[in-house]
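The complex appears here minus one protein chain, its other protein chains still in place.
Up next is chain A:
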Amino acid sequence: MKICGPKLSLCGLIISVWGIVQLVLMGLFFYINSVALIEDLPLEEEYHSLEDFYAAANRAYNQNAYNCWIAACIYVLTLLLSAQQFYMNSRVTAN
């Protein structure tokens, strides 16, 4: 079954591969609580105590890590889909 054309499927392939690589790595960095990514966490402006802040930050770090890995998994699906489409397209043009 053919849904998308050769260019779209190629675009999907590239973005999927890129997404998998980058999101897996970013998930890893979130998981190890990388300070560089602290501005991308869903945190409040102020916290009352240090413990509150640490707890919230740890929770946010873990959640972002899982979100990144979920997105990477979705990209695995789109990768498979676009790879199949790409294969179909290349077979059509070969014939």
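By definition in this document, a residue touches a chain if its C-beta (ideal position, glycine included) is under 8 Å from a C-beta of that chain, and two chains touch if they have at least 3 such contacts; residues count from 1.
Note that contacts and distances are computed from a predicted model.
> Would you kindly match the missing chain to its UniProt protein name, picking from "GID complex catalytic subunit 2", "Transcription initiation factor IIA large subunit", "V-type proton ATPase subunit a" or "ER membrane protein complex subunit 3"?
Cross-referencing UniProt, the chain left out corresponds to "V-type proton ATPase subunit a".
> Of A:Ile3, A:Ala55, A:Ile70 or A:Val92, which one is in contact with the hidden chain?
A:Ile70
> Just checking the interface: what residues of chain A touch the absent partner chain?
15, 18-19, 22-23, 34-42, 50, 63-64, 66-71, 73-75
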